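Every protein chain but one is kept in place in this view of the complex.
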Amino acid sequence: MTQTAAEREEPVGSPPQDLSGEQLRWMYRRMLLIREFENTAQIRFEAGEIAGFLHLSQGQEAVPVGTCAALREGDTITSTHRGHGDVIAKGCDVKRMFAELYGRTTGYCKGKGGSMHIADFSQGIIGANGIVSGGLPIALGAALSCQMRNTDHVTVCFFGDGATAEGGFHEALNLSTLWQVPLIFVCQNNLYGLSQPWEETAFQCDLPERARTYHMPAECVDGMDVITVYGAVARAVNRARRGEGPSFIEAKTYRFLGHYVGDPATYMDQEEREGWRKRDPIPRLGRQLREWGYLTDEEAAQIRAEVEEELQAGIEFAKSSPKPPAADALSDVYVHFDHHGEPR
Amino acid sequence: MTQTAAEREEPVGSPPQDLSGEQLRWMYRRMLLIREFENTAQIRFEAGEIAGFLHLSQGQEAVPVGTCAALREGDTITSTHRGHGDVIAKGCDVKRMFAELYGRTTGYCKGKGGSMHIADFSQGIIGANGIVSGGLPIALGAALSCQMRNTDHVTVCFFGDGATAEGGFHEALNLSTLWQVPLIFVCQNNLYGLSQPWEETAFQCDLPERARTYHMPAECVDGMDVITVYGAVARAVNRARRGEGPSFIEAKTYRFLGHYVGDPATYMDQEEREGWRKRDPIPRLGRQLREWGYLTDEEAAQIRAEVEEELQAGIEFAKSSPKPPAADALSDVYVHFDHHGEPR
Amino acid sequence: MREITYREALREALREEMERDETVFLMGEDIADPFGSAYKVTLGLSPQFGTERVRQTPISEQGFVGAGVGAAVTGMRPVVEIMYIDFATMAMDQIANQAAKLRYMSGGQAKVPLVIRTQGGPGRSSAAQHAQSLEAWFAHIPGLLVAMPSTPYDAKGLLKTAIRLDDPVVFIEQKLLYNTEGPVPEEEYTLPFGEADVKREGSDCTVVATSMTVLKALKAADILEREGISVEVVDPRTLFPLDIETITASVCKTSRVVVTHEAVERCGFGAEIVAQIAQTAFGYIDAPIQRVCAPSVPPPFAQHMEAFTMIDEHKIADRVRRLVTGEL
Partner (left out) sequence: MREITYREALREALREEMERDETVFLMGEDIADPFGSAYKVTLGLSPQFGTERVRQTPISEQGFVGAGVGAAVTGMRPVVEIMYIDFATMAMDQIANQAAKLRYMSGGQAKVPLVIRTQGGPGRSSAAQHAQSLEAWFAHIPGLLVAMPSTPYDAKGLLKTAIRLDDPVVFIEQKLLYNTEGPVPEEEYTLPFGEADVKREGSDCTVVATSMTVLKALKAADILEREGISVEVVDPRTLFPLDIETITASVCKTSRVVVTHEAVERCGFGAEIVAQIAQTAFGYIDAPIQRVCAPSVPPPFAQHMEAFTMIDEHKIADRVRRLVTGEL
């Protein structure tokens, strides 16, 4: 698929029935926000202002945005080390994300988590995760909780192609159909797990076919097309809300950059990269919106300006926020005890 | 399948082309040896002479015997907590097995391992295992070793239906096709994992179908028919020796007794049990051998007498063997050091 | 007061908490009736609460412990059972990297009201993969609470508390304790985490013991009493929080201390107790601090070899005796 897909000129198609102009513009804006958030973060990281690991998801924005467009309040997501896009799509505020990357008290995790652990429990974002596949069993439990609490909420579990080699992937799929929980597995197959091409993770593997052996509906979709992703997830979410159990979606996408900032990614093929770059989901949706009369050039410019402003404000917020006292490293280990075990 | 299979009258069929009378008689004798070994062990256990856990494989004998009949010297197996049949089929001597159950110096593990850990590395029996699914990654490594050492040896990995819910199952399957190692997965699906019916382990699961998503040949065979098991394994072994990678075999079988000696197994259906008992693989092969002229009643009686003698001698050997000094508990932790870390 | 078994005490705790709070539910292998779990603690609960809340799982420790984590952070109070502590090895990521750290990593957002019940220890010829005592692993991980009750009374009170706490608890039972009996009030009660219990007062030597070895220490104290040696037995009950004050107070009083547990000596929890005493009660100690722990070998199968590696009253009594008489 890689080669041909990369060379294909994407047709604009006709406007989706089930998405309003407002929703589509939200998607566009959200994808742009993710892209520019990460651009900004990269620049600040390279300038030495941000520490730790920075795994960027540039190129993949359509997957979380298409997915989260199908969710509503009360729904839950789990994410990965490459989670900026997922959590912004679900509703994280870039202000508090920058603040987290800068290690400030106003960050989502008060500077204790950093890029790989951003969470906003109030919005059902129960955590990015530094452990590949770590979120899968947790998402299973969140979905079980949706079910046991008699809600019609659902859980989305984001994970990468690399995670499909871990045992926890299998356990989560298996338990999810046994229990028929409202869980949507969204595999962001960006063709690489760190330096390893997808073909070296699983031998000639057709993921939806594998998922179907657990008896759940499964499909592979174009992860560069936010509308397609939305459609597949919306179907899965509907099934889940009706109590019809889990679904599996493989979204084929691409990591435009290296594994993390600083990775020269010499293992990636230059031509392959350029092919995929041509399929960039953001300009693609932009073209579509213009074609369908949902977006004028002025509106597009304004969205861009707003996004830039939001990011600018976010950076300023972060930089002007206080650093936690170093000794705050000792708090938040337990609810009921301090780190020595004294009751609080 | 359960119901109909249980009620079916097994046809005798025609003699297999690829197995000599001698080989068939070996199978018959070996199955009987396993059965009677376990009968004897159970009696001695209930008499309080044997400690620990005793997981009996009565009813399942055709699977290890059919499998190991297709192996030769230099091949390797891994087994499980229910491993007596597997290790006897591969060549373990009941003398030293009884000695192990009795905790004697002459036991395979000098009394340190017991029923769940019997191993004979000199015969490629690299261990039963107390951890469900624990043997799967180990078998993968043994098969990799067969490959890397440029041998045409193969490895067989025995495991139960319950083990297929563990992450290690998935990881071993996935790596095995990626590396195309000479490994044969033999799942002894006895329809229960402890008290849990197979349907509660995996939702409507077709195991060979799942295995095929890893791109290995897979089939489900009648595990009550030693000749069928042999045939399937022999094909898989041939492929493996030719360098054509792993295969997967699900052998449908049944655990005639409870999970371990002492389990009243009230969770098992009485009718189901009786149905499967009618399909007992040992009398079945006996009937076939007689029909085909490979076994006379006298020969059958003689085999039985020999087996009984062997077991009797085994028990005597065990009981007359010395117990290790209690302080032997401290040895065999390391090759190069004692348990305090002093070089030896 | 009525006497019930450790098993019944645990079952009562589960039943009462499930009756009190419908978000409490159980997950684990073979926990539903008729099997009712490997050591029968959950027997009788599935008929009362149904198999949704007494939720049987396939053999997927990583999967169901992780499911416990996910359920715990989204409004439920799961109690998951790992059949043998040895199998916790299958779920260490979910226990040590996820459950333990979610609160911290999220800057205090997450609450993880998860209880992981399991059992360990030797004594049934279960061999190397079914008889370990791995409490030190969990006590080493910030974010986890660790309980190890030795009596039915403590088991019930601590388990009820564990279920009510908003922090993840590793709750470690012992296979030989299930049949032991002891007084347990009919009325509802809970026990706090972080309070050691002086199981017996004495003046010549302190024995700090956990789980099964508390019973052995008490027997040792009986033996030594006849010889005129007075032993104080302190049971921390929870390893974290650890009530070092009570331990230290006892040590300062008796000026001698033996620490005992069933886990292997090397890097066992006893080392931590010794290290804390060596720092806080240094000036009060008259003789080298002793550990009576399993030798650092895997649990052997054969009964007599297993017994050789186990802690009994004689090993404890012997060490105390030699300590008190100045032989050490």
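Every chain is named by a letter (A, B and C) in the order it is written, and numbering of its residues begins at 1.
Simple rule for what comes next: contacts are C-beta pairs under 8 Å (C-beta built on N, C-alpha and C of every residue); 3 or more make two chains touch, one makes a residue touch a chain.
Keep in mind the model is a prediction, meaning the values are calculated, not measured.
Q: Counting contacts across the entire complex, name the shown chains the missing chain touches.
A: Listed by label, the shown chains it touches are A, B, C.
Q: With the full complex in mind, choose from A:Ala202, A:Leu257, A:Leu289 or A:Ile315 the residue touching the hidden chain.
A: A:Ala202
Q: Consider the whole complex, including the chain that is not shown, and state which of C:Tyr6, C:Phe25 or C:Phe240 touches that chain.
A: C:Phe240
Q: Looking at the whole complex, which of B:Gln23, B:Gln42 or B:Ser145 touches the chain that is not displayed?
A: Touches the omitted chain: B:Ser145.
Q: Using the touch rule from the top, list residues of chain C that touch the missing partner.
A: Residues of chain C in contact with the hidden chain: 86-90, 92-93, 95-97, 100-101, 104-105, 127-129, 134, 136-137, 139-140, 142-143, 240, 263-264, 266-272, 274-275, 277-280, 282-283, 287-291, 296-298, 300.
Q: Footprint of the hidden chain on chain A, which residues?
A: Here the touching residues of chain A are 51-53, 100, 103-104, 109, 111-114, 116-117, 129-134, 162-163, 165-167, 193-196, 200-202, 266-267, 323-324, 326-330, 333, 339-340.
Q: Taking the full complex into account, what residues of chain B touch the chain not shown?
A: Touching the missing chain: residues 76, 78, 107-113, 117, 119-122, 126-127, 129-131, 134, 136-146, 148-149, 155, 167-168, 171-172, 174-175, 178-179, 331-337, 339-343.
In this text, only the chains that are shown with their structure count from here on.
Q: Going by C-alpha centroids, which chain is farthest from chain C? Tell me that one.
A: The most distant chain relative to chain C turns out to be A.
Q: Tell me which has more C-beta contacts between its two chains, A-C or B-C.
A: A-C
Q: Take the average of all CA coordinates in chain A, do the same for chain B, and state the distance between these two points in whole angstrom.
A: Chain centroid spacing, chain A to chain B, equals 46 Å.
Q: In whole angstrom, what separates the CA-based centres of chain A and chain C?
A: 40
Q: At what distance in angstrom does the C-alpha mean of chain C lie from that of chain B?
A: Inter-chain centre distance comes to 36 Å.
Q: If you look at chain C, which of its residues touch at least two other chains?
A: Touching at least two other chains: 58, 60, 62-63.
Q: Of all residues in chain B, which are in touch with two or more distinct other chains?
A: Within chain B, residues 165-167, 200-202 contact more than one other chain.
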